[in-house]
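Yeah, one chain of the complex is gone here, protein chain that is, but the others are all in their spots.
Chains here go by letter, A and B, matching the order in which they are written, and residues are numbered from 1 within each.
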Amino acid sequence: MKPALRRFRSVLAANAPARISFWVLVALYLSALLAPWLAPYAGDDESRARSWAPPSAIHLRELDGSWHAPFVRSVSYSFDDDALRVWSEDSTCRFPIRFLVHGRLFGLGNPVASPIVGRDAVVGGDAPAANLHQRQGRLYLLGADARGRDLLSRILYGSRVSLTIGVVGVAISTLIALVVGGIAGFAGGWVDSVLMRLCEVVMLVPAFYLLMLLRAALPLDWDSRVVYFYIILILSFLGWAGLARILRGMIQSLRQSDFLAASRALGLSPWRILWRHALPQTFGFLSVQATLSIPGYIVAESGLSLLGLGIQDPQTSWGNLLEEAMSIAEIRLHPWTLLPGVFLFAAVLSWNLLGDALRDTFDPRSLS
Amino acid sequence: MIPMLLGVSLLSFLLLQLSPGDPLSAQRGNPQVPDALIHRIETEYGFDRPVPEQYLLWLSRTLRGDLGYSFKYKRPVADVIRERVGATLLLAVFSSLLSWLLAVPLGVWAALRRGQWPDRLVSLTAFVGMSLPSFFLALLLLFAASVAPPLPWFGRFPIGGLVSPEFDQFGFWARVGDVLRHLLIPGLVLAVGGVAGLQRVSRGSMLETLRQPYVLAARARGLSQRSVLWRHAFRNAANPLITLLGFEFSALLSGAAFTEIITSWPGLGLVALEAVRAKDLFLVMATVLMGSFLLLAGNLLSDILHAWNDPRVKLS
Partner (left out) sequence: MSTLLSVEDLGVSFATPEGPLRAVDGISLSVERGAVLGLVGESGCGKSATASALCGLLPPGARTTGSVRLSGRELTSLSEPDWRSVRGRRISMVFQDPMSSLNPLLSVGEHLVETLRTHQNLSRAAAREASVGWLRRVGIPDPAARLASYPHELSGGMRQRVMIALALCPGPDLLVADEPTTALDVTIQAQILDLLATLRGELGMTMIFITHDLGVVERVADRIVVMYAGRVAEEGAAARILSAPRHPYTRGLLDSVPGFRPRTGRLPSIPGAVPSRRDWPSGCRFHPRCAHADAVCGESVPAAPGPDGGAACFHPAGVP
């Protein structure tokens, strides 16, 4: 264990992309963990009057030219001649950006009246103009969705699902593969044949079609918690077969290897040999495999949710968020809906680079 | 080959049994579907019989070419599949060719310039390409296409679909051109994903091969650089690439399905999705079988290519 950790650290030290990836992943997972605090709004905090609001313009100067701490204004829309939305700001008041407010890292403070009421001040928002303290503003750092929910907050909450489903899915997959591959490798005979045929059959169906098949077997409308659980199961079904075959091969060759016979000749019990010597050799391989597989699972979940067959509202995942970007007219009008894809890309790229570095750790002979 | 497909059919049949109710439950509640039709299907496919019998019935019908009836399309499943497979094949072949055409020279170039900037650049772009989910790339390209101005002679970038609305009025070559224009975005999306992996293997394989004694011996005989590089080095380096072709075919089909859905390319993947959404279970089974069949065919093709390239390989 320890020499492997040391090697890993030295590989990270030498390999800049891997090092950056490691920290990117730390940042992503940390922000997923701290999402309820980092996100300015709850995931289901709607504001229908601000449907599809663009990212908030952050101002530093008031209408009279005075400088202030960063603030935003309340926005509202109207339709123009082409039936497209036009957004305008309410310049009668401003909402300063505050830190550590409402129990979250940052958000909007109370509204402050503007020094000048300009000619084109639009009285909008959710409250009558007279009562300043009832006016509401929203800080949309990355824009809003159809129901006026803050995209940044939803991305943060969504990362909790997207980032963990991959890891959990891989863990379960590996477990299944260990069991199946282990049994096949040890038992041999017809048990081995049957299990391997099963693996081959599963591997014969391309991943997408396997996903469709599994999804068709389950009801489409279910409680979202249960859906999460079932999605994990479905994803785990994707990867176990190939891994099981490899593990079975490894176990078989270990059984027949000379070193096992030699150890027995020296008087060691086979279980001890397996535990102390044989299995640790597979750990390195397994951890590399796992790390390399995680991105695939993250993408698979996103893909499923994108098609409407995975995580559903009100739960969020990045794929779920991208579903809104699927309609062409909407992409052009609200390009920020593509942003979850950027996070997705960052996570996948980081895992890939890290996995590559890990592979080098355990096999310095690999071509680079 | 056949036993494997049988295995797939059995697996999918059993998995679908997990679904509550029977395959017709979705249709029973549908007022548009006449009861007589439901009843006929019931008896024909033996939904009142025990499961093993149902499977055998389904199997015997399938072997005769009757893949069941699609409620969504109101046609035999076989017809639906037949119409859509061509589009998927076209997409798969086009993007494979494109990715090979891009990846192989890039990989060879990177191998020849090992450690220098072309190598690193290609490596980086490969990683990026590998990490970009195909559906996200498709969305990005569609976005770009929707805001892009019309190009001279090319016209507007088609956003989705196989053909333009005016397709039927086109002459033969205009039709070909129309399909190719529509093929561009989905093909590109798929190719990008494929280039990444192919390029890495191509580079690694080329590096390995260039070290081999027979390459040195070929140089020692005074053969031309082109001959040494391509006839001696690359032909040997191609073996792992052909193997990769076989392995990647599964990913290719999956990626194709996603891309089809996002770009509205009317292929097998799009049908599969619609089938799942409509709970049209015969259609789901058929698409799964077809997907597996295509995968098998791809692997077979890869084996044939192997044997053609390498005289040491015997076809079994």
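By our rule, a contact is a pair of C-beta atoms (placed from the backbone, for glycine too) under 8 Å apart; a residue touches a chain by one contact, two chains touch by 3 or more.
Predicted model only: the values in this text are computed from it and were never measured.
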Taking the complete complex into account, tell me which visible chains touch the one left out.
-> B
Contact residue for the chain not shown (choose from B:Met1, B:Val51, B:Leu101 or B:Ala217) | B:Ala217
Contact residues on chain B toward the hidden chain run 212-214, 216-225, 227, 231-232, 235-236, 309-312
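The rule is short, and it goes like this: only the chains that are shown with their structure count from here on.
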List of chain A residues in touch with chain B within their complex | 17, 197-198, 200-210, 212-220, 295, 299, 302-303, 306-309, 322, 325-326, 328, 331-332, 335, 338, 341, 344-345, 348-349, 352-353, 356, 367
Which residues of chain B touch chain A in their complex?
-> 4-5, 7-8, 10-12, 15-20, 127-128, 130-133, 135-136, 139-140, 142-143, 146-147, 159-160, 204, 207-208, 249-251, 253-255, 257-258, 261-262, 269, 272-273, 275-277, 279, 281, 284, 287-288, 291-292, 294-296
